[in-house]
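One protein chain omitted, others in place.
Chain naming follows the written order as A, B, C, D and E, and within any one chain the residues start at number 1.
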Amino acid sequence: YGLAETEDQVGVVTGLAWTSVGGELLSIEALRLPGKGRMKTTGKLGDVMKESIDAASSYVRSISPQIGVKPPKFETIDIHVHVPDGATPKDGPSAGLAMVTSIVSVLTQIPVRKDIAMTGEVSLRGNAMPIGGLKEKLLAALRGGIKTVLIPKDNEKDLSEIPDNVKEGLTIIPVSHVREVLKLALVRQPEPIEWDEAAEEAAAAARKATADAAVQHTAH
Amino acid sequence: YGLAETEDQVGVVTGLAWTSVGGELLSIEALRLPGKGRMKTTGKLGDVMKESIDAASSYVRSISPQIGVKPPKFETIDIHVHVPDGATPKDGPSAGLAMVTSIVSVLTQIPVRKDIAMTGEVSLRGNAMPIGGLKEKLLAALRGGIKTVLIPKDNEKDLSEIPDNVKEGLTIIPVSHVREVLKLALVRQPEPIEWDEAAEEAAAAARKATADAAVQHTAH
Amino acid sequence: YGLAETEDQVGVVTGLAWTSVGGELLSIEALRLPGKGRMKTTGKLGDVMKESIDAASSYVRSISPQIGVKPPKFETIDIHVHVPDGATPKDGPSAGLAMVTSIVSVLTQIPVRKDIAMTGEVSLRGNAMPIGGLKEKLLAALRGGIKTVLIPKDNEKDLSEIPDNVKEGLTIIPVSHVREVLKLALVRQPEPIEWDEAAEEAAAAARKATADAAVQHTAH
Amino acid sequence: YGLAETEDQVGVVTGLAWTSVGGELLSIEALRLPGKGRMKTTGKLGDVMKESIDAASSYVRSISPQIGVKPPKFETIDIHVHVPDGATPKDGPSAGLAMVTSIVSVLTQIPVRKDIAMTGEVSLRGNAMPIGGLKEKLLAALRGGIKTVLIPKDNEKDLSEIPDNVKEGLTIIPVSHVREVLKLALVRQPEPIEWDEAAEEAAAAARKATADAAVQHTAH
Amino acid sequence: YGLAETEDQVGVVTGLAWTSVGGELLSIEALRLPGKGRMKTTGKLGDVMKESIDAASSYVRSISPQIGVKPPKFETIDIHVHVPDGATPKDGPSAGLAMVTSIVSVLTQIPVRKDIAMTGEVSLRGNAMPIGGLKEKLLAALRGGIKTVLIPKDNEKDLSEIPDNVKEGLTIIPVSHVREVLKLALVRQPEPIEWDEAAEEAAAAARKATADAAVQHTAH
Partner (left out) sequence: YGLAETEDQVGVVTGLAWTSVGGELLSIEALRLPGKGRMKTTGKLGDVMKESIDAASSYVRSISPQIGVKPPKFETIDIHVHVPDGATPKDGPSAGLAMVTSIVSVLTQIPVRKDIAMTGEVSLRGNAMPIGGLKEKLLAALRGGIKTVLIPKDNEKDLSEIPDNVKEGLTIIPVSHVREVLKLALVRQPEPIEWDEAAEEAAAAARKATADAAVQHTAH
């Protein structure tokens, strides 16, 4: 049922899965490659998990200036998200927060804390949404050597059913938005940049003016 | 069965779904991203709901000058429509009016009133078309803290079957066209711009003439 | 089973469907959008109905100069054909004539007469081909407030089985080609333009010569 | 079971189908549109019939100079092949010769003789290959008013099983290659043009040299 | 069960198939068309046979200088491989050697000997790999008038089970690589050209330098 990572790594996030045989650590890996804005997913992922990666990706693109990434950057890279092992089917939306964290980490090249795990669906606005199987997931985290687990605020009410030894062995932090997740899971915080639509259009216009001038300078 | 949103948000609209276990609030989220005119949909949506998003999108593109958006704008953005939660299958055309509202909101960046919910299929001309399950949907709206519900005019006849306490707890507004929906659901109205095919062709011709002149100025 | 439209509209045509529970009015909606020659179809349409839209579209492209549309125009627009309601499956080729009429109407921006309905498969040459369920379709037209129904000439022989009151309440016009349909269904006739392959190639050559001249003028 | 066409038409060829209920005339329609080398097929065609259209199309492209068509022409047109009626499933390779004839006719704009029908698979080299159901097909041709039927030479041996009245009512011509089919079915013969790979490359080189010269003339 | 071809043809190769009813000659046809590097396959081919064509095609591209074909040539042509008859399902990898031969023949325009047949899977390095049904295939070759049959060296051990009259009526040649197949099956051998990656990059650089010079000559 998996172990915590042995070092802080860029793009590697520990999620928590809930299967018929109990909870399990899920090691989510993202990689950034030179490319053209494509997203590839592997690891025998079901449609709902693929859609949760789509949602995570769109959310990250929508906040990219806040994490220091200029939006046009996305058109020059591909992102590959893989969830080993490759032979085990995986599905469900509950890795959404982990997917966001993994994508932000590869984009910013900021490593993820190795002793943290997380579970939670993510909305297109970055809200943390409730998940099922909290008890099994927390047990798996404890067994796997995880220190801190992020759970959706809406699952806080389920903590009363969790055995005391589990709650004592883990720091359990309810979160309501991806913002809180990134603060806790990344080893340092990305620096926001200024970027708005007007800026983008001004930049485009400036490029165009330069090009036009170059062309018109050929007249004499 | 969902709660009303807690603040007015851009691109977030409350729809009303009707499932085998009753009515439910549906939180529809749209996001606008730099792109190339693509539409992405997630949330385990069935084919009919996906087609209703296609119809909503085409309708909005057809009226874009009326909401202050120049048609070429669509070629430079992607729109992502997501309907959480990601694990619950959803289908049917009755979220059409909500889809239109959500897309108009992200395009204009005008927030949607948080205490309003709506149900109704939309035609390609923006007409509100009748839906099923009105009673269950209104009950869900009331329970969820919604104040105002927009329903298709063709469903007005079904109001006689609705319990009095529901009708007293909600402002129910029959609408026959998306125009009325946008007036009621957006916190302010978008400003129309002038745009017709002749204008578009004139603009294109002007751009081309400038370019030709630049080239011909190189002759001497 | 539907009602006649309440006003003459561009791109909206009343077809006649035949289902297991009788005849029904079908409101076909086409929309023209800035684009790149794509055709989108929605409304839970079966493969045969989608192919009938393909055939209708190719036929219209093949006669575009006759309806005043320059063929290159098609590369700059998208056409969306929707058949509400979105939840009811629809199939069969018998809406072919209506599809052609709807597409011609959005291309020419000439409205379609609201009190006319039509049924008939269309061939790639614009011929009206016979359909089934004539009686049920005519009954639906009468009930829906339609005044005039266009049927394929090859179905004229089936009129003997139609009740007298239906034949008295409707003007039934057999047609053998789309030409006749457009004359009857559009509120005014489009003006043909001159356009043949030679003309097109001449135009292309002229454009090219101008461009070449502009380039060569830079030599001195 | 169909009737012969009433006039010689461009792109319209009468094929012969063999179904569980007997033989039938098949009216194959091809249309040429401005485009980019795409092939569209409609009429509820099975995969084998679609592949026979692919083979017919490749064969025609491979002989295009022999029918007076410059190969680059193919990149500027789309071809749509439709086989009405749209609701009847059709399959099998035996319309291959008819598909070739139809495509050649739309490319050359030479009409096809209306009183001729044909059956036969076509190979990628234009050979006529044997088909099944010859008797049923010939009966359908006779009933439909066809005067001349082209059959594959390899089916000549099956003529002994055909009733005398059918053989007397039809001119049955065995063919072994598409060349013979085109001679018999087109109302006039296309004029070959000179075109070989060397010519094509020379033309390309010439175009390139002109363009280079134009650019270099800007130097001074 | 097929007959040998009646003349040496470009792109036509006789393969040997093994079906539930015995062995059969398979006439493989390849055609080269002006295009953009696409591969089309028809003839009701199963996925394994389609993959064997992919492997054959990649192998040929990897050795193209050895058969006198410059690699960029592939981007300017399409290849269509068809295996008549179109209605019979065909599958399996054993036509690999024949696929390679057919593709080399259309690329080089060198005809294939008509009295030769072959069977054998091909690896991505051109190795001949063993096949099943050797006896049935050789019987079919004999009956079909074939003089020479190429078989994989790894099937040589199966020859002991082949009846003497078959072995006497055929020249059976075991081969271990496509090189031997091409030597035996083509009526003459292609002339290799010089081509390596360095050459290719040099050519690309030269083209670029010329283009840059042309642009810079406009400066003065």
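Everything that follows uses one rule, which is that contacts are C-beta pairs under 8 Å (C-beta built on N, C-alpha and C of every residue); 3 or more make two chains touch, one makes a residue touch a chain.
Please read all numbers here as calculations on a predicted model, not as lab measurements.
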| item | value |
| --- | --- |
| Neighbouring shown chains of the undisplayed chain, as defined at the top | A, E |
| Residue among E:8, E:156, E:180 or E:200 that touches the chain left out of view | E:200 |
| From E:19, E:88, E:123 or E:148, residue that would touch the chain that is not displayed | E:123 |
| Which residue of A:31, A:63, A:159 or A:184 touches the chain not shown here | A:31 |
| Chain E, residues in touch with the chain not shown (by the definition above) | 47-48, 51-52, 54-55, 58-59, 61-62, 71-72, 74, 92-93, 96, 121, 123-125, 129, 200, 212, 215-216, 218-220 |
| Residue numbers in chain A that touch the chain omitted from display | 9, 11-12, 27, 29-31, 33-34, 40, 42-44, 80, 82, 84-87, 214-215, 217-218, 220 |
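Methods note: only the chains that are shown with their structure count from here on.
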| item | value |
| --- | --- |
| Separation of mean Cα positions, chain C and chain A [Å, integer] | 49 |
| Centre-of-Cα separation between chain D and chain C, whole angstrom | 28 |
| Overlap residues in chain A, where contacts from two or more other chains coincide | 218 |
| Touch-based graph of the chains, sorted into line, ring, star, complete or other | line |
| All pairs of touching chains, each written as two labels joined by a dash | A-B, B-C, C-D, D-E |
